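Every protein chain but one is kept in place in this view of the complex.
Now for subunit A:
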């Protein structure tokens, strides 16, 4: 690696300010982009609501706004991706192939504010400009889906397939796209359409289906689509395609695609010399940020280039690429070079060395430095890895142990805990949590602070809760429990499809981050500041008049907490631990506070005095006649105190402050 070209960013010297995985991450994000064609069915059935309850919104509108929302996220998080939008089963046609029933709404390109705006408004003139195709059975001798796939494939023709992931997403609620076809040609069309999709997949274009239900009818994948949709990744077997009936899930699925699953690192776990297990590591959780800001020239709005130069403090001359570094040590400047630092850090050649196993309870709650890394076996480098991994994984779960290992293959060699994670699925068999091992980074002795003991008191031992008090606490906890909850997924029109979980129990109702299965539903809770940031960006870019309100979902359900049963439980606990006289004491303290402390009272008196004094002068007259400067500083300060202005500064400053305040 070339440390010298950008010394200020050299990870070696900054000592991994950043997660060592991060640069890797970023690199891969930019190098692999996605080209996506959204292929939306526009047949009349799509203009029905998906089911009776949600009567107002049609499936088509839902899909289109869903795509718009997805683009809003994509535009921020994966801004090199290109997308195209295409409707099929339309009345009008618009495509270079002149195929019937296919309307290219936007050619492949980087998503822009304009496109999002257009999509959000597509419904307004849809019937007039594009229209839904509604031909009677006998007339149909073509497969619109065939045409649409053909057009979409042509749209994706640009760009090499090497670093670009090309996909076609089909949105439809029609499980039998050929149901209205002329029976004479039906079998033939079925074959060619399926072949078309397969051809696309052979060319490296993924075809994915987002099925919706028609009112009172379940989408049946087996009628037609099961033959043409491939499951694209070996790893996702049985996980994809059972897309849901609800839009919220769709949005959720789309979001899952946001980060392409990619390997951070391939590595080996060394059990003992010569016995190694191949692994791949994945970053499943990393703090999200607003993305980098850049500087623009405010006149031309063109980006600025930052040029860094190094200047020798002694001679003032420019240094090109300073290479030497030092550390002050006992008054001396000890010079160190990069190779030496590299050597110091290189304490082992082994990437991940197993040291032994410990019971899970040894993994204390505070042994945490940063998000863990997920490990999954990899047979590619070492055959038999998966089998050995599964066996050890199972043993660790059964024996309630974790492995202690040394992770040497990074810039910050660390001890890590390898914790087996069991697979969790929801009732539909969708994976909530994959099976594998979580690698948790452990602190060293010097990283751990005895914070609990900072205020240890050997003389008056701190009090402990008594049994009856603890019982009260447990009762309270049960009232505020997030266990017995039901999950509703609600669409929030302000922020697009947003899954919010609500919890209701017999006692309280809390709209809270609850739990699905064992996945924390903060997975479905958004970071308010980040959402706000995006919303602002979006509003500015789309020239929206109003800033959308971003709901802070992190607030506890205060309404629920104020409900009768909760309040009485809280009060019982409060009386039990704080004592009956607490309220009164607090009220007294509050009153004393309102009255103010001795100093505050003195200040108050001084200011009252100043007001009284100040009122004896005619300040306006003094100012106009220029006699203000004849007053003493003490006199001037009467005015300033009376008007709550700062008292600092010399006489001129005071004078000008008074004049400004008088508006002269």
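As a working rule, contacts are C-beta pairs under 8 Å (C-beta built on N, C-alpha and C of every residue); 3 or more make two chains touch, one makes a residue touch a chain; residues count from 1.
Everything that follows uses one rule, which is that contacts and distances are computed from a predicted model.
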Name under which UniProt lists the unshown chain, selected from "EARP-interacting protein homolog", "DNA-directed RNA polymerase III subunit RPC3", "NO signaling/Golgi transport ligand-binding domain-containing protein" or "ATP-dependent DNA helicase 2 subunit KU80": "ATP-dependent DNA helicase 2 subunit KU80"
Omitted-chain contact residue, chosen from A:307, A:546, A:630 or A:652: A:307
Among A:275, A:606 or A:653, residue touching the chain not depicted: A:275
Omitted-chain contact residue, chosen from A:177, A:211 or A:408: A:408
Option from A:49, A:123, A:204 or A:435 whose C-beta touches the chain left out: A:435
